[in-house]
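Input: one structure, supplied below.
With one protein chain held back, the other chains of the complex are shown just where they sit.
In this document, chain identifiers A, B and C correspond to the written order of the chains, with residue numbering beginning at 1 in each.
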């Protein structure tokens, strides 16, 4: 199969879906410019022009409500935020309107708004330009929330989102944008609520999301060198969450490490641990480990930023730990997965 | 000790702290009127007048930033929201400014903003007037988040908040406002990050927050009638979370039920399960049960609303379940704990 | 029926509905949903909605009964919604603040301030994109005009020249808070709308004929592709902010102030205006009152007999089924 970059896959899905469905409109700050949402909106603008690919004012709050209003009249707005952090300002429209619409108006129809948020990563994005809001959105019934970790999923989940009657939040890590992978040419939907076994293994389960899936894969490689067989599960969608794939894997391996791009408290890693504690409690042979952000805002300074983000090595160390091994085992240096995102900004 | 209602305890803490510290200003929509934030701001307005108890425009977003700005100049703003749901609009100021301020400006000082959000409960508050945002705020380092469950804690946690250098979010369930309890006259702070054993027991641990602490106590009563000894732990503070009190209790009882006023996914119940899975995994003799909201927005219709909220009976049933008993055991009817909050609205 | 009379009749209907429901709400304690009555403000919803076509749509805030009924919402379904019944317009899920009647173009009431403004701008944007000759109307209060979304939505609508009619129902209060405590002295909301280059007017919101005439002009303006239009309508709420009671003795306003506005009751004003041409208008109004009283009582009887939603359906509508 031909390969595409993650950002190219998003751009392709957008164009294909917009061609197939005239109700889709793309809106976002600066989506029509030479950078085109890091290349994710450039083609759409070229093909569909300014009426369907709209550069909008800096008005995240109203724009969320505007998107819902347009959806209530049959449009399918796809809204892009250059940083997921700006979506705090869109939260009222997303949570209080979009997520609840179908229910609170008596199940007469939904408002299929799709909102993409790009999670900043690297080059000192800092405390307010790098937050991962998936568990926050995932707390609220009425939304679908997904965090594609591969080019194929970036395309397939966006295709699902744009064909769906449920509002969707897609959180894309900027650190994945330059990653290449096989992507089907046709717009094949990846369903919400279905995880993916990225790599099978028998000794320990690593459940991960977004960029951490890539790091988990590399961690599994490191562990394999030490004859440890790690199974890597990509949840893909945060809501609905594929409980079965998690439980089946843990039932097999008996060990669980969860790797997330966000903080531990009330995050994805907590939820995965809870799902296991509820459903396959007896299968667990040891404690669960959460590999998450240290409990502080994101720093800017390069060495701090490096230390801040979990990676293959920290994931592998956590696996060794739950297996009762020596977690300080020296492991070789690895290049930064997000190396594609370098300065100058 | 003399008894106060929950809402009176809040009002008393406010007046005492404002007397002691001239930097405290209270701001909120309609805080100066005859209802006075359900009686929590009436006394403060009478004592301090309109310059220190300010009725403000309907501008939740800017007001959060304004509070932080005032705090950056040495004030201690106490902002009240009549419904916690409005705080989605305040989230940028709370998360992107207040929570990160000290860190992102290099630890030169904090912005001790205190924000109270009243969680709607009962009388058909519905989908957008009854949400519990504690786990959402709890996800982000930099804040303290607490959910007082008793009059004494309503006072003590507010006192702590108003003396603290860290921004604080206090979420108060409207269903608790009419509850009475012993409250010290003096403004004695209840520290953040310290849970409370509400009732000791040996068979099962019920970890709960806010209104669910009251329900958990009643559940323990029901269980006692069946010779089951339940320990009830009130986390009190959502961030920091008292991991030790949870783990100690579960290490003793071997069984865990978590009762929360919000949804299961990425919520308090998930976090408590994760803490146990990380720290005292071996102690658990059975699966964890989460007693939380059904996975839908809040309905209005009376029978649906009744079914929507967890209560003593559902908590007790979950305890029986984790103990391997028959969870359908008939139990007597109980009056609604939140009966103090009736219509007309 | 002649247009003037139709407007009056519609106001009488809404008044009767709300008065009957307010009494029952207070006495029965069975409508368990926070309810914001619009008694005294009927001319706004009636004058504006009568100017809208069937394909035009409306959104409003918490004070929802007037716009819902004026835009053709079914009374029976509204009453059932207040009683939390399965037959309610929102299936008992939404309550008073989430009335909806998509078939007649009343898309929805919302409980968070200013959401109705953004929503209507979104609808107007959709119409502009489709080139549909439709207009989106939003009703909101003076208090909602303080929200950031007000500014963002007006700016968006004006920039995109979306066919949106903004109707600011200025009753002088946000709950108990008077305008002067919340907005700068000497300024007006309609003039702020001018700052977006928008056609904007202020007028007496208790004069249904003036409201209707202005709204007709405004709707045509929007429909002609000339961009959005803003109307600020001065009116007054008679009852308490939320709930069925009178609250003029609670301190935030005076009985004298209320009385002065009751003098200018929109129904009284309209009837007086029609009395020259229709000397028997007062009797006609009295007849309508009886008719509508019966209509609402029938709706109440029916709603009470209706079933509650089944608890087994608690989750229905959370997601597409």
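Here are some notes:
The criterion applied here is as follows: contacts are C-beta pairs under 8 Å (C-beta built on N, C-alpha and C of every residue); 3 or more make two chains touch, one makes a residue touch a chain.
If you're wondering where the values come from, they're calculated on a predicted model, not measured in any experiment.
Taking the full assembly into account, the omitted chain touches A, B, C. Considering the whole complex, the residue from A:165, A:185 or A:295 that touches the absent chain is A:295. Considering C:55, C:103, C:191 or C:298, the position touching the chain not shown turns out to be C:191 (whole complex).
Only one residue from A:33, A:185, A:225 or A:326 touches the chain missing from this view: A:33. Touching the omitted chain from chain A are residues 29-30, 33-35, 55-62, 85-86, 89, 123-129, 294-297, 299-305, 307-308, 342-345. Chain B meets the missing chain through residues 25, 51-52, 56-57, 59, 61-75, 77, 92-93, 96-97, 101-110, 141-142, 164-166.
Contact between chain C and the absent chain runs through residues 146-152, 155, 158-159, 181-187, 191-192, 194-198.
Everything below uses one rule, namely that only the chains that are shown with their structure count from here on.
In this view the innermost chain, defined by its CA centroid being closest to the centroid of all protein CA atoms, is B. Chain centres here are Cα averages; for chain A and chain C they lie 41 Å apart.
Chain centres here are Cα means. That of chain B falls 35 Å from that of chain C.
Looking at chain A, residues 61, 92, 96, 103-104, 141-142 sit in touch with two or more other chains.
Annotation for chain C: residues touching 2 or more other chains are 88, 90, 92-94, 98, 110, 112, 148, 317-318.
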